[in-house]
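First the structure, which I've put down as structure tokens, then a few questions once you've had a look.
Yeah, one chain of the complex is gone here, protein chain that is, but the others are all in their spots.
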Amino acid sequence: MTAVTAPVNGESRQRAPAPAARVRRRRRDRASWFVYPPLVLLAGIFLFPFYWMVKTSLLDLGSIFEPVPSLIPRNPSLQNFVTALTTFPFGRFFLNSLLVSSLTVVGTLLTASMCAFSFSRLRWRWRNRVFSVVLTGMMLPFFVVMIPQFIMWRRLGLTDGFTPLVAPAWFGGGVFNIFLLRQFFLGVPRDLDEAAILEGASYLRVFFQILLPLSKPVLIVVGLLTFLASWNDYLAPLIFITSEEKYTLMLGLNMFIGGYTAQWNYLMAATCAIVLPSLVIFLVAQKYLMEGIVMTGMKG
Amino acid sequence: MNGFGSARRREAAAGWLFAMPVILGWVIFVAGPVLVTVFLALTDYNVGGTPRFVGAENYRRFFTSADPSFFASVRATALYGLLSVPACIAVSFLLALLLNTKVRLRGLFRAALFVPVIIPLAASSVIWMWLFQPDFGVVNFVIRALGMSAPQWLASERTVIPTMVLMNVWLSGNSIVIFLAALQAVPRHLYEAVEVEGGNAWHKLVHITLPMVSPTIFFVVVTGFINALQAFVQPAIMTSDAYHAGGPNNASLLYVLFIYREAFRFSKLGSASAAAVLLFAVIAALTWFFFRFSRSFVYYEAGERT
Partner (left out) sequence: MQTRMRLPALVIPLLLVGIVHPGTGRAANKEPVTIKYAYWGSPQEKLAVEKACAEFSKKSGYVTVVPVYIPEQDYDAKVTAMAAAGDTPDAGYCTAQLASIWSGQGKFVNWFEMLAKDPDLKKTDFVDGIWFQNSPDNAYGISTAVEAFGLFYNKAAFKDAGLKEPPSRFDQAWTWDEFVKTAQLLTIDRNGKNATQPGFDPTAIKQFGVTFEKWWGPWSVHVLNNGGDFLTPDGKFGLTDPAATKAIQRLADLIKLHVAPNPIQFKAIPSQAAAIQARLAAMSMHGQWINLDLGAAKANYDIGVLPRMDRNTGTILISGVSVIFKDSKHPAEAWALSKYLASDGALPLYQNGLWMPTMKKFYTDPALLAKWAGPDAAHPPGFKGAMMDMVLNHSRPSITYYVKNFGKLDSMVSAALDPVWQGEQTAEQAMKELEPKITPEIQGRYQLK
């Protein structure tokens, strides 16, 4: 029984508080000062390894470790970035990764939410049993299924391509995501759906025009996490891709590690470059996620 | 009545239809490979020759300690899971609460806490390994400067798992973001209702926040465990090399690393499959356990229970 304003045209609107209430709210909602120190400290600690990574990418191999560690790199040089990104065709790798990750995100968002919709809001016999069975797919380390999957793709002649990497996303997109979406959907009141059905709407319409718009926060989260998982995935591309021109960024990264030697400084430089798109996507997603999207329910 | 019956049928049909992608996916990408694995678990297949049926021989080797590293691996993984999940949940929930307030520069703090997750795990494992190097790493340098005794972190069998747990907490940005989305979805008027009745922040937390967010907490706990039991990249990079996988005295030979080693270093796919089947069974049991007991402490707004 929560107060709800039914979304019109799929948009949800924030209720504007009365002026007096607004002033009160502003003063009350401002966070207390003692929240800041721990946040600053934590932010610093969380960021420190990233800073170290950036610092390493500015140094040569022999300076990565010093008898006395220094915070500021002594002879920083951007040369590592230039060398790292030109030694291997990272431009090509970037496009490959972009293609794979975009297709993966789209497929996941679509099929995972479809399946979560079914498991949470539609009633059918065996629904819970099928969900439990499907859940087991989350419990397998990739190594275990890797070889049988590889043999299957090889029989289909689709190895050394992006299909093995993208296909699973269009078949439910990972049980983790279905599970997450399901949990969210379970918390959304069903009154809207039921009203729409009674008025003769198809389930497709209910799905696309009622449920999905209400689920923007969780969809953005799923999209973001899926993107990151795909962008940073190393194992699947390693197994399914052979030709260098189809390498993704992560595979390219590991080319800096040889059997006897490893160019850590180039590796870190290339990693910094790879992290940049992920960072951008996160900042964009964050903006939409937190921009006061308020979930509201139906009155009475 | 007719209308009611066909409405039900329509709903059931829609149910199946919408769930088709994952059902098909499960058959193709999960069931098939798992069947192969279950079969291989009973053989001594090592990729070169043909699989030869040996029955429960692989399991005998595990459980009679003919292979002592099996139990070492189970111990290490259990310890890691039991330490890592509560730590990550507690920290990420707390941080999500902190970030849900109207802190200035909230976006910046949020980004800072999430950055660890964006870095490819292999690269951050290497950095972590360097920072915690006992002789010349930054962390011990600071500790020594503060006058305390410097632990050995990844180099000692007593501290290697706690160090990896620490890294996992650093990587809980995923959970923070998920919790944040859940916190954001809690209707504001519920908090106002508590205020009107004279409640403070604590009441809000216990009576509104926790119940409303409980499905999400449940989700994060279950997936946290499943992921912890499958950790591979960190122990592989931080405590293994080309010849020895598993850390000081096998103290960080986490289970998936054990499977990897059996399969690809020793070329014993039969034995590795046997171990994988066990992992699968344990996770399935844990998940069933969680779902059973979730009914009693998870609240669903829509009145719908699992």
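Residue numbering begins at 1 within each chain, and the chains themselves are lettered A and B in the order written.
Operating definition for what follows: a contact is a pair of C-beta atoms (placed from the backbone, for glycine too) under 8 Å apart; a residue touches a chain by one contact, two chains touch by 3 or more.
All of these numbers come straight from a predicted model, not from anything done at the bench.
For the chain missing from the display, the contacting residue among B:134, B:162 or B:211 is B:134, taking the whole complex into account.
Touching the chain that is not shown, out of B:30, B:91, B:115 or B:154: B:154 (per the contact rule at the top). If you put the hidden chain back, the residue from A:90, A:266 or A:282 that touches it is A:266. Residues of chain A that touch the chain left out of the display are 60-68, 87-88, 143, 146-147, 150-151, 154, 159, 235, 238-239, 242, 244, 251, 254-264, 266.
Residues of chain B that touch the chain left out of view are 46-49, 66, 68-69, 129-130, 132-137, 144, 149-150, 152, 154-157, 236, 238-239, 241-246, 248-250, 260-261, 263-267, 269.
Here is the rule we use: only the chains that are shown with their structure count from here on.
Work out the mean CA point of chain A and of chain B, and you get 16 Å between them. Contacts from chain A toward chain B in the complex involve residues 2-3, 29-31, 35-36, 38-39, 42-50, 52-53, 56, 64-69, 111-112, 114-115, 117-120, 122-125, 127-128, 130, 132-141, 143-145, 147-149, 152, 168, 170-173, 175-176, 178-180, 183-184, 186-190, 197, 203, 207, 217-218, 220-221, 224-225, 228, 232, 234, 250, 253-254, 259, 264, 267-268, 271, 274-275, 278-279, 282-283, 286-287, 289-290, 293-297.
Every residue of chain B that touches chain A in the complex is listed here, in rising order: 7-8, 10-12, 14-19, 21-26, 28-30, 32-34, 36-37, 95, 98-99, 101-104, 106-124, 126-128, 130-131, 133, 136-138, 141, 170, 174, 177-178, 180-182, 184-190, 212, 215-216, 218-219, 222-223, 226, 230, 232, 242, 256, 259-260, 263, 269, 272-273, 276, 279-280, 283-284, 287-288, 291, 300-304, 306.
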